[in-house]
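All protein chains of the complex are present and in place, except for one that has been dropped.
The chains carry the letters A, B and C, assigned in the order they are written, with residues numbered from 1 in each.
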Amino acid sequence: MIHLYPKKEFDLPLIAECINPDVFQNETCEKIEQLKIWEGNSQKKLGELFKVEENQTASQPEKTAITIYGDMSKVRKIGACMQNGEIMIQGNVGMHLGEEMKGGKITVHGDAGGWAGSMMKGGVIEIHGNASDYLGAPYRGSSEGMRGGKIIIHGNVGSETGAHIQNGMIKIYGSAGQFAGFRMRKGIIYVQNDCGGRAGACMTEGTIIVGGLLESVLPTFSIEGVRKKAKIEEDEVVESPFYLFLGDLTESGKGRLYVAKEKNPHLRIYERLL
Amino acid sequence: MELLVKNGFVYDPLNGIDGEKMDIAVKDGKIVEKVNERKAKKIDASGMLVMPGGVDIHSHIAGSKVNSGRLLRPEDHFKDFEPKTPITRSGVGYSVPSTFTTGYRYARMGYTTVMDPAMAPLEAKHTHEEFNDIPIIDKASYPLLGDWWFVLEYLREGRIEECARYVAWMITSTKGYAIKLVNPGGLETWGFGHNVRGLDDQVPYFCITPREIIRGLCKVNKLLNLPHTIHVHTNNLGKPGNYVTAVETMKCVEDLALENKPAIHITHCQFCAFKGDDWRTLESGSEDIANYVNGHSHATMDMGQVIFADTTTMTADGPFQFALYELSGNKWVNHDVETETSGGIVPFHYRRKSYVHAVQWSIGLELALLIRDPWKIFMTTDHPNGGPFIAYPKIIAWLMSRKARGATLKKVNPRARSRSLLPSIDRELGFCEIAIMTRAGQAKALGLKDKGHLGIGADADIAIYNVNPETTDPSRKYKSVRRAFKQAANTIKDGKIVVNDGEILKHVGGATMWLDVQTLEPIKITEEMKRKFKEYWTVEYENYPVTEHYLEVSRPITVKADV
Amino acid sequence: MNENAKLQVTLLTGRTIEQGVGKERGKASMEYMESVSVCYMDPEDLRRLGVKEKANILVSTNYGSVVVKALKSLRTPHPKIIYIPYGPWANVLVDPETHSIGMPSFKGIPAEVEPALDKPLLNMKELLKEQFGKE
Partner (left out) sequence: MPVVKAVTCPVCGSLCDDIELTIEDKEIVKVKNGCAMCESKFLNYNGKHRIRKPLIRKDGKLVKATLKEAVRKTAEILAEANYPILYGWSSTSCEATRVGLELAEEVGGVIDNTAVVCHGPSLLSVQEIGISSCTLGQIRHRADLVIYWGSDPWSAHPRHIERYTTFSEGRFERSEWRGYVAKIKASIGRKKIESVLRRLFLKKKPTVPSSYLEGRVCPTISREGRKLIVIDVRRTKSAEMADYFIQVEPNKDYELLQAFRALIRDQELDVDKVAGVPVEYLEEVSDAMVGCNFGALFFGVGLTMSRGKLRNIDAALSLVRDLNTRTKFIIMPMRGHFNVAGANTVSTWQTGYPYAVDFSLGYPRYNPGETSVVDVLMRKESDAALIVASDPVANFPRKAAEHLVENPLVVVDPHMNATAHMADVVLPSAFVGIEASGTAYRMDHVPLPLKRVAEPPRGVLPDEEILRRILSEVRKIKRKKQVAAEAQ
């Protein structure tokens, strides 16, 4: 198991794709210290910025684990493209965490920057604090969003969560910003608390479940009925009445938007259509 | 500076040299008889191919459309980038590379001259500004004139000589090189969202047909004595059954050809060689086209080969691009230009497993192989429409090796495979034919006298490829051929060594070639023209022309017209 | 006049031709300053606030507060919508949140307006000094 300790408080943005269990695997501390990392516009060695410690363990999964202690909010692309192993961050972390991740697990005991789990294909990301905008969303200009895996956020998230998601699951136990599930094509987004407006804009398929207040439902969604419960996954079902909307009409979509009935009295006007 | 390329196998088809082992001498940027061997810098090319620098007759590398394509596709650049070095500028690549990268990548493949085939005259300054930032290679551009209101109006009235004078004015004002027609008549019609369906359809409000436009501009081209023929992107491009339109287009200028000289260039012919009634019944029309071309001498064409990759289609053919958007559902850019032309962009992924795409891939190669005379068909991908130009080495391998074709054919859509003519074609091109299709023939068709050959006085643009024609059988060892053409051992531009083993050694500015068309009597800018100008365009007459100040390395070519 | 009057409004910032003309005269010019240190309001709202035109008012948002001069809007009615031209005064108030797209929120910001007859309208230099402590 590798432990990383930042040697200073970072001001400049850092690009650290090398912090990845696949890269660290079977490397000695000395080799890991030599890995390249960008701080602002200069290239540095990982060892110049981090103290690297190895903790000998016998079990295979722990061997490929990385634990980082400290504020990493300036450090970007940690765990990008990772396929195996585990990263744990005791502190905040910067943008593009686990970008294009294919497997393994990342746990953050703090907040994460934008584009966490961007274009993710597999694996799990669990963030105990908040996450910023574009969770699981694709790169600019691309419509290839998250394809698989699971993202669990215990805090709140910013806007455009799960934009262009094609499969996989995003669970948010706090609140979400605007445009959750923008142009969603498949998969599930669950928001336990409140959700900013325009959820599911331009979605064609997939499911969004809002357990709290949804600011407003787009006029291009039509009410389908009231459902007694909504299923997130096999062992997670929310038992409370939900309004079910279908949309987005602008894309001739058949996406399903569940909105908790009790928390959203302003949607009662739709009941006359049922 | 003097330079001597020693002991290479020289392929210089325009001078009848077919793989002879010889030296090429260079002085002051030109090929010379000989140089002082002791003083000259020597390049040992033994065991290698020596060819004139590559010439590309049709590749969208600059201008407003290309730049909109760049802007449209950050996801296309995202993973393909080139960092700055002490010599080169940084940039991004894949299907629509940034300007610096475009120059470097062409030079790395041994190309030294590239023609951008579509310049909206109103936005010509943009093309030239980008040319200044495309290093190493020489460039020129063809203004889009087939739907220009002046052309439509003068041709309708039969005032061909006046039309010719205005075309001359336009080519010189935009610093252009040839007359480009794209879906003639169709682009004006697209101004209100419609299209023409064939050569004899009327253009609304203008009472003229595509046939009359093509014939008219073909005559204008002759009156002006332009070095290249009219460069035509046919009507009905990209529609099943359009091979008929392509053949008719060539036929319609048959009588205008003089002494077996070409009178028309049909560009990216693959896209207009479709047989069948719809996409389901699509098949290759390559045989019909090849038969026609083999029997006539007034037409040249380029392939427009499809590569299986994600690319960005961009043409001035607005209605075609819209159809492509409807077909693919991908993002779509449209850009109509007042009184002149239109344009469109749609990203497109050619997939091996798609029946239509696999048929298209086959058509391009069939055309190149069924047309017997390599001086009539040139290698292009219509970059980036069929695929990015960096795929040229792949095409060379397919053309030179049945085995290479077979290896790809194995992986394509089975229905397309079973219908492809490729298994029945044994022809494998040699290095000389490749040299014709990738430089000599293109330079000849373009009328570029100093390019595409290594005769005395030619520009010292030379490509050296690390493959030995005596010991390498391209038919079997197509992979080493592909590798060799991907990264030239050396590229020499104007007598300077700019590339060594695929690495850029020098960032030099390439020239912009343009025609200074001199009419018998100078073009008078009448009050009528000025009035029309104010009516037709939203810019002032004085601000329209591209002044020479826009060309950092200007290479004018004077043309004496007959009007 | 109602000393305790406070109005909850939506703040828009944007371009005006006066600001455009003033800008071209020079950003340090009187014209520029006079064109951007104002707030256009619905006359109804002015009445509700109990202030006359050209009176100083204090506009506050979650991000800051600034004194500007109230002007009657000609483009009425737009109750509860106030308009401040782009410039250093507006910037004190706008929402810097970019939602990760690079663009702060310049329009549609919840704000509060109150009369501020006793508070001075700062000039450009004073405002910059107050905001950034540099001159």
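In this section, a contact is a pair of C-beta atoms (placed from the backbone, for glycine too) under 8 Å apart; a residue touches a chain by one contact, two chains touch by 3 or more.
Because the structure is a prediction, the values reported are computed rather than measured.
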{"item": "Chains still shown that are in contact with the chain withheld from the display", "value": "A, B, C"}
{"item": "For subunit B, residues in touch with the removed chain", "value": "62, 64, 67-68, 70-74, 77, 81-84, 89-92, 96-100, 122-123, 125-126, 129-130, 133, 191-193, 205, 322, 325-326, 330-339, 342, 345-346, 535-543, 547, 550"}
{"item": "Contact footprint on subunit A, counting only the chain that is left out", "value": "11-13, 15, 38-42, 74, 76, 95, 114-115, 133-134, 139-141, 143, 178-179, 182, 198, 201-202, 216, 218-223, 248-250, 252, 270, 273"}
{"item": "Contact footprint on subunit C, counting only the chain that is left out", "value": "10, 12-17, 20-29, 63-64, 73, 75-78, 81, 83, 86-88, 91-92, 94-96, 98-108, 124-125, 128, 131-132, 134-135"}
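Just so it is clear, only the chains that are shown with their structure count from here on.
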{"item": "Intercentroid distance (Cα basis), subunit C paired with subunit A, Å", "value": "39"}
{"item": "Computed distance of Cα centres, subunit B from subunit A, in Å", "value": "46"}
{"item": "Touching two or more other chains - residues of subunit C", "value": "none"}
{"item": "Residues of subunit A touching at least two other chains", "value": "none"}
{"item": "For the subunit B and subunit A complex, residues of the former touching the latter", "value": "72-76, 78"}
{"item": "Residue numbers on subunit C that touch subunit A, as the complex places them", "value": "99-100"}
{"item": "Subunit C partner contacts - residues on subunit A that touch it in the complex", "value": "114-115, 132-134, 158-160, 177-178"}
